[in-house]
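Apart from one protein chain that is not included, each protein chain of the complex appears where it belongs.
Labels A and B are assigned to the chains in the order they are written; within every chain, residues are numbered from 1.
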């Protein structure tokens, strides 16, 4: 895959989302580039996590959700009828708010993805497990206890394990839903550093309630309020010179 | 290292055979249909039971009128197939068992959920579970070797009859009612209790005026479940009730109920005979009573939800 500087990875067009009769997202239009980090910020309940979950169709799991509009990943509408959701989710992976390792060994957690995608040879799996753990900066900490339960790791280690588990299926896009909200400051720092190292190879979209975090790590930032995308632009500009009064009120802490 | 990662970025999962995706998708669809199939199959069973047992039972009415079937005269040798005695007997014995078991079960449930110290609870819970699991023939045997002689001595009869049957049923349904009621009381919101104590009520007043009334729907569910178990129980009752097709005049008198009469006569009834058909019809009555109990539980549960 060639990495041109400005390549559109995801485009959201005219997206509306309803939970039953309640509308949660209004006319979202948004474009995200490959190889960059986009942050979604906004007060809780503003729809930023909901939008994130439309990008790999995790909202399909909730029966009452209805969606209109389009989400294009690599110029393909993922809400088209012939979309294969399973291979979409392999390309667009997700890290959740709370670390959610499976109750298995560390090794089996990482090998889970490759295995379900048909890789059976032990040698291949070993290689993928090591590579993914190294990428997630976890290898040195766990290499001597790969066969121990992943539930015995600390919260920060568990979250990096979940990132490694995701890298093992080789996605293009990483969706991160407040990945550090359940972590201590040191673990948070480690995950933030990790995103910087990964952003060359992956398009990353991160939902965060922490504005400093968004300012530290993202290239562009989108601000949401009550299901509406108020503003989307380069992070530096959005935080220093917002184009909308509501954005300014939020980032200066007048509400939120 | 950077370069190495870049190289693998596009083919980390490439060693999978290309047909893999189709295969697992086919497996996914197939399993989905197998699960729906299992669900449909399990649902079909109850209706086929009603259908088969019902149609076999209804053949009775070719030889016996509806009125005769519900009469009290059961003399197969004279072509009299009145199952009234057994229907009444079922309700009498079940009612008596409930009268014996419910007070103990409810008090026991309160004790277990609110009063007993932890170590006592740790004994009582597995103990009640264990007693739900003991086979009914074992209950029957204990009834036969202990209750029958005692009742016999007290009443001066052989000892087989309504009382030992009700006693053994009461012991059998006690754990069922107790554990369901305990669950209902334990899961009440703690705020109820606190509110009562805050008003200066004693524990007994709180239990009697607040907890038991609030848990009544759950307790009722337990009682109905116990009733279902008692009315459908065959073997334990058959071993102690005396099996005489007569209405009992006292607690020590032998009688017979729906289940026991079926056990007693079925093995010797030629298939297709009026006797055999009438036994099927009796089991249909039993089935319908059990199913209506389920409906009652559903209604109670719906009330609780409101």
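The working rule: contacts are C-beta pairs under 8 Å (C-beta built on N, C-alpha and C of every residue); 3 or more make two chains touch, one makes a residue touch a chain.
Convention: contacts and distances are computed from a predicted model.
For the omitted chain of this complex, the UniProt record lists the protein as "Phosphate transport system permease protein PstA", which is one of "Selenoprotein", "Phosphate transport system permease protein PstA", "YceI family protein" or "ABC transporter ATP-binding protein". In the complete complex, the hidden chain is touched by one of B:207, B:220 or B:275, namely B:207.
Across B:49, B:158 or B:195, the residue that sits in touch with the chain not pictured is B:49.
In the complete complex, the residue from B:72, B:235 or B:251 that touches the missing chain is B:235. The chain not displayed touches chain B at residues 24-25, 27-28, 31-32, 34-49, 52-53, 56, 104, 107-108, 110-112, 115-116, 120, 123-124, 126-131, 133-138, 140-142, 144-146, 171, 174, 178, 202-205, 207-208, 228, 231-235, 238-239, 259, 262-263, 266-267, 271, 279-280, 283, 286-287, 290-291, 293-294, 298. Residues of chain A that touch the chain left out of view are 56, 58, 61, 63, 86-91, 93-94, 96, 98, 100-104, 112-113, 115-117, 145, 148-152, 162, 165-166, 169.
The working rule: only the chains that are shown with their structure count from here on.
Those residues of chain B that touch chain A in the shared complex are 1, 5-6, 8-10, 12-13, 15-17, 20-21, 24-25. In the complex of the two chains, the chain A residues touching chain B come out as 1, 84, 86-87, 90, 114, 116-119, 121, 124, 128, 131, 134-135, 168-170, 201.
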